[in-house]
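The complex appears here minus one protein chain, its other protein chains still in place.
Chain naming follows the written order as A and B, and within any one chain the residues start at number 1.
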Amino acid sequence: MAGFLQQLVEGLGAGAVYASLALALVLIYQFTGIVNFAQGEMAMFSTYIAWQFTVAGLPFWLALVLTLAVSFAGGMLIERIVIRPVEGAPELTVVIVTVGLFIFVNAAAGWIWTFLIKDFPNPFPGGAVEAGGLSVGYSTLGVLAVVAVVMGLLYLLFQHTKVGLGMRAVAANPDSARLVGIRVGWMLALGWGLAATVGAVSGILVAPLLFLEPNMMGGVLIYAFAAATLGGFDSPAGAVAGGLTVGVAETLAGAYVGFIGSDLKVGVPLAIILFVLLLRPQGLFGRAVVERV
Amino acid sequence: MSTDSFLTISDLSAGYGDARVLHGVNLSVGRGEICAILGPNGAGKTTLLRALSGAVWTRGSVRLDGAGLARRSPDAIARRGVAHVPEGRGTFMPLTVEENLRLGAFTRRGRGEVEADLDRIHGYFPVLKTRLRQVAGSLSGGEQQMLAIGRALMSRPRLLLLDEPSLGLAPLVTRELFRIVRTINEQERTTVVVVEQNAHLALDIAQQAHVLESGRIVLSGSADEIRADEQVAQSYLGYRV
Partner (left out) sequence: MRGPAEVTDGPARTDAPARGRALARSITPVRRRWIAVAVLLAVACSLPFQLVPFRVFQFTMVMVYAVALLGLNLLVGHAGQISLGHGAFFAVGAYAAAIMLDRWDLPYPLTLPIAAAVAFVLGLALGLPAVRLRGLYLALVTLAIAIFLVPLLKRFESVTGGSMGLTLAKPAPPAWTGLAEDQWLYFLTLAVTVLAFLLAHGLLRSRVGRALHAVRDNEAAAEVMGVRLPFYKTLAFAWSAMFAGAAGCVYTWVIGFVSPDSFVVTLSITLLAGIVVGGLGSFSGPLLGGLFVMFVPSISQDINDAAPGVIFGLLIIVVMYVAPTGLAGLAGRVARSTENILRKE
């Protein structure tokens, strides 16, 4: 039983990371109906920026704040420059453009920082809290706390600020949002900026667990897709719940299903994506959409 | 009416993509007036309002109190004091009634004023006050229309555009709604352009009216003149003079 709880806690820790990237995906999907295939790569790039800051001698938390600011601006710029021209284009076109962005950002990071792996400092102390036979690492607790803080801040932003209200209005009905004088284009850019920021957090959380390298986020992206699919692509709360669920499912499957083991764990998100899409395509928390001819 | 023209539309053409719907519309509305636009389905009434609020392409000129509106973006036009209540109301369904109303005042500053305006709207539409925390999607059709008009008023518009406010509403509700629009117009001196199928109602509250057919104005005059016109009576009012 203790062993099971231990796995559960570790699953939650992993899940929190997926949740944060899923949150980034959902932020963009809500406003634009786009699934940003480059989200993971953007997060990876942000993580390199943070690494560069720490290498330059900045204390970790200052590097974090600077990185988030740069990521926010970068996300907005990408929306203005790359996504703007295909706004309203067929889904296929938009997906291909974000895949192009995926390849470009990945390669650009390799060009700038090479494909050699780098150590990324862990902001949390080693060691663990021991309680009732359970051992919860500080870094697991730290990751969970960070994701909770991000969630809380987003909640405050959307529910209690005017800008947040405007963004929700754009997500609900862009045409009406224009009619009440909201600059919809800027709100979309803001959405991308926010998503890039939240994504950066997930990259920075992942990097100490894996190694920092340009392909770091490829696997995480699939888990985040599974999380967002499970929670519903239009529900931020669902994305977080989905992320935690996927993390736990993956850890338990790896530990208790002998056939899966650690190397086939990546089949878990694939299975989740398939099952959810076939049984309940809108996800657990999402709204069903009727398509028009 | 030409002596104090508040909204002046000259030679306005508009449409969607390759399709041109309006062909050189001219009309002007005096400050504080209610102007009714009548006409059959497909005449371009909705397109006219959409042209005024910048949602379709336009050629020609639109002036509001002397300042040009044509070819500005919808949000820029909204910030210049034009509030458009679109056909089908355009409420933000997943948001609460209060959030919908506050969005109406999105472009305004000054918290105190916004709170005062909320009270003012509740005065016009008491039912909204009881529904503040509900999501807009759960309201009845009439309540949604009230919400949409209330949201428009929250921006303190200089020009209010109403597109088929009676659509899908019970006759009693519609009458009430038009009464309120009249009150708003009288109390706040808001200039109103209303597109309406129900010509009786529209002519009752309007000072002047225009009949639009196939994208052109075919008849203009005071509400009484239009009501007295034989053609209009037959086509839109359902009786002979």
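Methods note: a contact is a pair of C-beta atoms (placed from the backbone, for glycine too) under 8 Å apart; a residue touches a chain by one contact, two chains touch by 3 or more.
Keep in mind the model is a prediction, meaning the values are calculated, not measured.
S.K.: Considering the entire complex, write down the shown chains that touch the omitted one.
M.R.: A
S.K.: One chain isn't shown here. Among A:Ala107, A:Val129, A:Ala148 or A:Val257, which residue touches it?
M.R.: A:Ala107
S.K.: I'm checking contacts with the chain that's been left out. Which of A:Ala73, A:Val257 or A:Leu270 qualifies?
M.R.: A:Leu270
S.K.: List the subunit A residues touching the unshown chain?
M.R.: Interface with the chain not displayed, on the subunit A side: 35, 37, 82, 85-86, 90-93, 95-97, 99-111, 114-115, 214, 218-219, 222, 225-226, 229, 263-264, 266-267, 269-270, 273-274, 277-278, 281, 291-293.
Just so we're on the same page, only the chains that are shown with their structure count from here on.
S.K.: Round to the nearest whole Å and give the separation of the Cα centres of subunit A and subunit B.
M.R.: Taking the mean C-alpha position of each chain, the two centres sit 43 Å apart.
S.K.: Which part of subunit A faces subunit B closely enough to touch in the complex?
M.R.: These residues of subunit A touch subunit B: 162, 165-166, 168-169, 172-173, 175-184.
S.K.: What residues of subunit B sit close enough to touch subunit A in their complex?
M.R.: Against subunit A, subunit B makes touches at 53, 55, 73-76, 78-79, 83-84, 86, 90-95, 99, 102-104, 106-107, 151, 155.
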